[in-house]
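Just one protein chain is left out here, and the rest sit where they should.
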Amino acid sequence: MTLLWIALLPLLGVLVPALNAQRSRMVCSLATALLPAIALLLTLMQIPALLEGEALRFAVGWLPELNLELALRLDGLSLLFNILIMGIGLLILLYAHFYLASDEPVGRFYAFLMLFMASMVGISMSDNLILLWLFWELTSLSSFLLIGFWSHQSDARKGARMALTVTGAGGLALLAGLLLLGDMAGSFSMGDVLASSDRIIADSRYPLMLGLVLLGAFTKSAQFPFHFWLPHAMAAPTPVSAYLHSATMVKAGIFLMARLHPAIADSELWTVVVSLVGTATLLYGAWFALFKTDLKGILAFSTVSHLGLITVLLGIGSPMAVLAALFHILNHATFKAALFMSAGIIDHETGTRELKQLGGLKKAMPVTALLTTLAAAAMAGVPLFNGFLSKEMFFTETLKTPVLGGLSWLLPALATLGGILSVAYSLRLVHAVFFKPAREAPPKSPHEPPHLMRLPVEILVVLCVVIGLLPALTATHLLDLATQAVLQRPLDFKLAIWHGVNLPLLMSVAALLIGTVLYWRHRDMRLFTRQFESVDARRVFERFVVTMGYRAEQLLTAFEGNSLQRYMTLLLSAAFVMGVIGLVQVTDLTGAAGNQPIDGVVILGAVMLIFGGIATAATHRYRLISLLMLSIVGLFVALTFARFSAPDLALTQLSVEVVTMILLMLALFFLPQKTPQESSPLRNVRDILLAGSLGLVIASLNYAVLTRETLSISNFFVENSKPGGGGYNVVNVILVDFRGFDTLGEITVLALAGLAIFKLLNRLRLFMPHSDGEGRVWSPDRYPAILTSVSMTILPLALLVSAFIFLRGHNQPGGGFIAGLITAVALILLYMARGVEWAQERLDFPFQPVAIMGVAVATLTGLGSWLFGYPFLTSSFGYFTLPVVGEFELATALLFDLGVYLAVVGATLMILANLGKVTTAHRPVTEETEKNAETSATPTSKEPR
Amino acid sequence: MELLYAMTTGVLTASGLYLTLRGRTFPVVVGLTLLSYAVNLFLFSMGGLTTDGAALVNEGNGFADPLPQALVLTAIVIGFAMTAFVVILAMRARSEVGNDHVDGKKEDRE
Amino acid sequence: MSLWVEALISLLLITGGAFVFVGSLGMAHLRDFYMRLHGPTKATTLGIGCMLVASMAYFWSVDGRPDIQELLITLFLFITAPVSAHLLAKTGLHLRLKHIDITQGKPVELRPEEVGKKPVPHPDKGHG
Amino acid sequence: MLSIALYITLALVVMALLMNLYRLTIGPDLPDRVLALDTMYVNSIALIVLLGLWLNSKTYFESALLIAMLGFISTVAVCKYILRGDIIE
Amino acid sequence: MIRSRAWLPTPVFSLLLLFVWLLLVRSVAPGHIVLGGALAIIIPLLTNRFWDARPRIKKPLLLLRFVLRVLGDIITANFEVAYLIANPWRKLNPHFVEYPLMLEERFTITLLASTISLTPGTVSANLRMDGKSLLIHALNETDEEALIEQIRERYERPLKEIYEC
């Protein structure tokens, strides 16, 4: 449980500054420091238990499907890292308290920082691979926020994004790697994984897994060639740089390699890859550190270099190398944090980090100068400082390793070279800033910072010296525990300052001497390197991202094209392919049932339909003609339904056909009357081929089904139509009873269409052509008189027919839908004959409520069955006798059908009448013709209007 | 007869599809209407073709499969609703965009 | 069904069919639109009327009770056919369809007030 | 006798419909086509009536009635369209 | 003349509707008569508002005679037209005739125009917008005056008497 608190306290610490942001900075800082301080204390309190060899674990289940547990461990490695993370974190908090300007949102800054600390602690303590990954990615995110903290600076934004992209990408690779690793180990639990080294290394997927995991580690630890983001992350406020790039974030990669060391490091591949990458990074970072002119840039590249050094050690992988690596992790954290903070102090006090503006500061800032010099000495590996010890161990290990076979001398040589460069840039850092006179004046006149701001640096420098002088006393226990955790067994070692005169010592001495010389001559070197320095990683990266976005856009435009024709082609091609795949599995297209004999009327119908279909397509450029051809098809489809014994369908098709025609013509008025020739012949051929092939597929499928016996559930409907549904017309009974739910949905669709169209017509501005497609002016006779009077006669008859069709629907062809359409069409005829204004005046009910009422009636009919304990839409019917009238049948289905009727009438009128209304008010008519039209509409003035 | 029927649905489908591949709204709408006619014929025939069936249960047997009929009825109504919507959408699109292209072209080529 | 009734029905049917045929024939082969209009208006309407009467007679004799439902269709046709013919003729006149030269009578010019203003070019090129 | 008459009539009606189709196709003008379509509607009433006689069923009566009503309305709509462009104004 | 009542504005028309209803349902069962009667009352009430002016039949008997005459004419007209169409050797004399109208009300003009279209060789082609004359297309007519006179006497005057006088 203590482990959980250790992990949880920093996380809760995120809330503290967020809640205290409004208070004074002092309160906020102190409150923020409280929780991590407790956590650090708790961690330290575990040391006795660890020394006694206790395994500290905590686990609760979380997501079993992913083998994810909230599992924490505290072993030597975690202990080392926890102390670094939280210890240095607290120092950073203290430092940041002074560093940030008074108007900066310190609460937010602390919250980000605590989030980062919490995720680092999480990484260090995870006892589950997936959990580790969760925290791993969280560090990327929180570092993104921290690096971009000064978001008004373009550098900060870009640096943050670059860091996130690179480490995020690595994180994704790591996820894949860890999933593989877990799979290979058979468990995601760290303990199990670390114990299954043999299985893992023997697995054929080992190289892939190793590659993915290392990709994650290398990107995070800024190893060559993924190092480029780190220098640009220096756009962050210095406390961030000090924290992320000395002690924590970049060490996460190192931590990962150390953590998984027992499981995955025992192979040639590991040694070669890791130590080579490490060496390259070591040299590359050191080389560029020598020539950077930005103080933090120098530190950034030196960080890259030192991370390389640690990586080399982990690559070598011998017990002593591991020890050296861990020791250097500790040392690097101390001196690098101190150096970053010093750099921040200098920046803070002088207003610049440019070397050329800095110089001779030892007078103004003697204490800072001393502290920086000491820390730099540690970095350079000067004897008596902690850096010397671990570097000495590093040289020793490079001499021992057989990793490169015959070329084994190369590694110590390169290590020495790294040492030389390290000495040179450390020297340069100190000399240029504090001793050499400045070439330009700094923006501010420098003086010492407040003492408390310097305190963290002092503490760290003291640590550097103390560890350097008394390694056995200060670091042994910690390193003992940590190595034990990495090696999974105790290691017998002694830390000492003096090992006698040996080759490593000679290498150190050589490094110091040659390094000094090198710094002295470094101006010549700079001239030499200038030739290679042209590549700016950030610009390359930015250009890469921009180009990628641009290419993606190009690709997408070319691919998607915003062309319905293309989408349609793809859709139809997909349907074609699918149909063909089915058809090739139909062995015999003509089934057992075969063909029925053919007769003349059927041939006529087929001829008409085929002709009509082709003609509609062929004449599509002359839109009205195409419409006329379409109505041949509509008519003959209805006749086909009649021919094949489906009177209901024939009636429905007929009424829908007319309404569709009216609708299409209403719309056509506002659209071009003709389509210009625009498809190329090739395009036409392609379209014809595609449409034809899919047509062929559909025809074949149709034929195949038609020539097979039907095996349908329909007999049930026929048998139960009268006894169960109370009607002789099975089709109607299916619609209002067996499948009434479909019909309910269907009238909802219809009402929705009305509503949707109403939305479309809202504030629609249309240009009304003054003339038809041939340029003829419209006839001024708006409402031909003869049509007007006939429409009056037809309306009552149509209503009667409509009532008839409605009432008989259950027992005879007909029903609410057809009746509704007839009513609607008769009313539309009135609109056509007399105009919207006239009709609207007399037809004063609003259509939307009618349509909705239809749906409501149908729904309520369905709900009624609940009262009797039956499911929704259960129908009932009965026979009643009235005097005079005699026996008659009443069915709830009729009520349902009434709903259908109302919905159809309401929706159809909503569509057509509203569409008609669009044009009424502002049709461009001259006064003169208007007057004529008026008189023609009402020939005699005697008539009341 | 089945062959002729299938050919008819095939030709109607093909004609409708050809129209839906045009570059202007109106032919596309007409094509969709034609296509829905074809599909209704197709769906209708899934219960087999009955040339002299009774329409009502009390008129003897040899029934045309009523289930596809009911389905087609629903499909006709829904198809009508959809056609109505799309046709007015085409109008609206022209009023907003200024032309009746569906292929993302910005201006008229005439 | 008695022979006479059957003969009557057959006669009515064939007469109807002939009228329907002639109506469409006129529509197909006459030489201008205004002439073609005559066939469908009159002959076809009557032809359908005959067939409907035949149908009435048939079902009357089959079912044994008077069944004159078809009258309703006839009624509809007689109301609507002249109106559609009228509207079609009006459309023809509006479009100034050519009539054959031998047509006598006043030139089929619409009066000035029956013709709209001069055409205005459409601002949107897509139109027409 | 009746079935022969039915055949003859059917043949006549089918020919009539084909002539309608002919006129509808060749035009030459819009009103010609509309006229042809209108006639086609009316002629198909004949087809329905004959079907009813053939099947000895009055089931198709409403279809014929609807064709008579709705054919007219679509003709009116097309004429109105040609005359005025806007059919509901 | 039957006085119109609020609930039964057009008794003749209602009767016609009842008749049509009975035709539709093919039954004279009491139930259907009740239902049809109800509809025959309700529908005119609903549609009454759409009539600008209800035509009033002033001479019903004359109307009957007129209807019969027109029916007869239709039949003869059709044989005539059928002959004209079917005989390829016959030379047709199409003719546009401007017919000056005497009738004034739209409903009666419509009746006249329909009658003209249904009877011998004539189609009413255009009602002038002022409502004063009717353009008629005759399929085969040489004598314009005779045609006008025939229409005037045979159809227009009776209509005027039945409805308008």
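All chains are identified by letter, namely A, B, C, D and E, in their written order; residue positions are counted from 1 within each chain.
FYI, contacts are C-beta pairs under 8 Å (C-beta built on N, C-alpha and C of every residue); 3 or more make two chains touch, one makes a residue touch a chain.
Assume contacts and distances are computed from a predicted model.
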item	value
Protein name, per the UniProt record, of whichever chain is missing from view ("Branched-chain amino acid ABC transporter permease", "Glutamine transport ATP-binding protein GlnQ", "Monovalent cation/H+ antiporter subunit D" or "Dihydroorotate dehydrogenase")	"Monovalent cation/H+ antiporter subunit D"
Shown chains that the omitted chain touches within the full complex	A, B
Full-complex contact with the absent chain, from A:G13, A:P36, A:G87 or A:G148	A:G148
Among A:L12, A:A176, A:V273 or A:A618, the residue in touch with the chain that has been omitted	A:A176
Touching residue (missing chain; options A:Q357, A:S712 or A:T793)	A:S712
Candidate in contact with the missing chain, chosen from A:P64, A:P437, A:P681 or A:P883	A:P64
Option from A:L44, A:V545 or A:A618 whose C-beta touches the chain left out	A:V545
For chain B, residues in touch with the removed chain	20, 25, 28, 32, 35-36, 39-40, 42-43, 46-47, 67-68, 71, 74-75, 78-79, 81-82, 85-86, 89-90, 92-93, 96-97, 102
Touch residues of chain A, complete complex, unshown partner	61-66, 68, 108, 130, 133-138, 140-141, 144-145, 148, 151-152, 157, 160-161, 164-165, 168-169, 171-173, 175-176, 179, 545, 548-549, 552-553, 555-556, 559-560, 562, 564, 566-568, 570-575, 578-579, 581-588, 591-592, 697-698, 701, 704-706, 708, 710-714, 716-717, 719-720, 724, 737-742, 744-746, 748-749, 751-753, 755-756, 758-760, 762-763, 846, 848-849, 852-853, 855-856, 859, 863, 865-866, 870-875
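The definition used in the following text is that only the chains that are shown with their structure count from here on.
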item	value
Graph separation of chain A and chain B (steps between touching chains)	1
Chain whose Cα centroid lies at the greatest distance from that of chain A	E
Averaged-CA centre spacing for the pair chain D and chain A, given as whole angstrom	60
CA centroid of chain D to CA centroid of chain E, Å	23
CA centroid of chain A to CA centroid of chain C, Å	66
Multi-chain contact residues (two or more partners), chain C	18, 23, 25, 37, 39, 45, 67, 69, 72, 76, 79-81, 83, 86-87, 90, 92, 94-95, 113-114, 124, 126
Shared-contact residues (touching 2 or more other chains) in chain A	643, 647, 668, 671-672, 767, 769, 772, 778-781, 784, 786-787, 790, 794, 797, 801, 812-813, 915, 932
Complex contacts: residues of chain A adjacent to chain E	780-781, 784-786, 788-790, 792, 795-797, 799-801, 803-804, 807-808, 830, 842, 882, 884-886, 888, 932, 935-936, 938-940, 942-945
Chain E - residues contacting chain C, complex	20, 23-24, 26, 74-75, 77-78, 81-82, 85-86, 92-98, 110, 113-118, 121, 123-129, 135, 137, 139, 141-142, 144
Residue numbers on chain A that touch chain D, as the complex places them	600-601, 604, 607-608, 611, 615, 624-625, 628-629, 631-632, 635-636, 638-639, 642-643, 647, 650-651, 654-655, 657-658, 661-662, 665-666, 668-669, 768-769, 772, 778-779, 781-782, 784, 787, 794, 798, 801, 805, 812-814, 818, 822, 825, 828-829, 831-833, 835-836, 912-913, 915-916, 919-920, 923
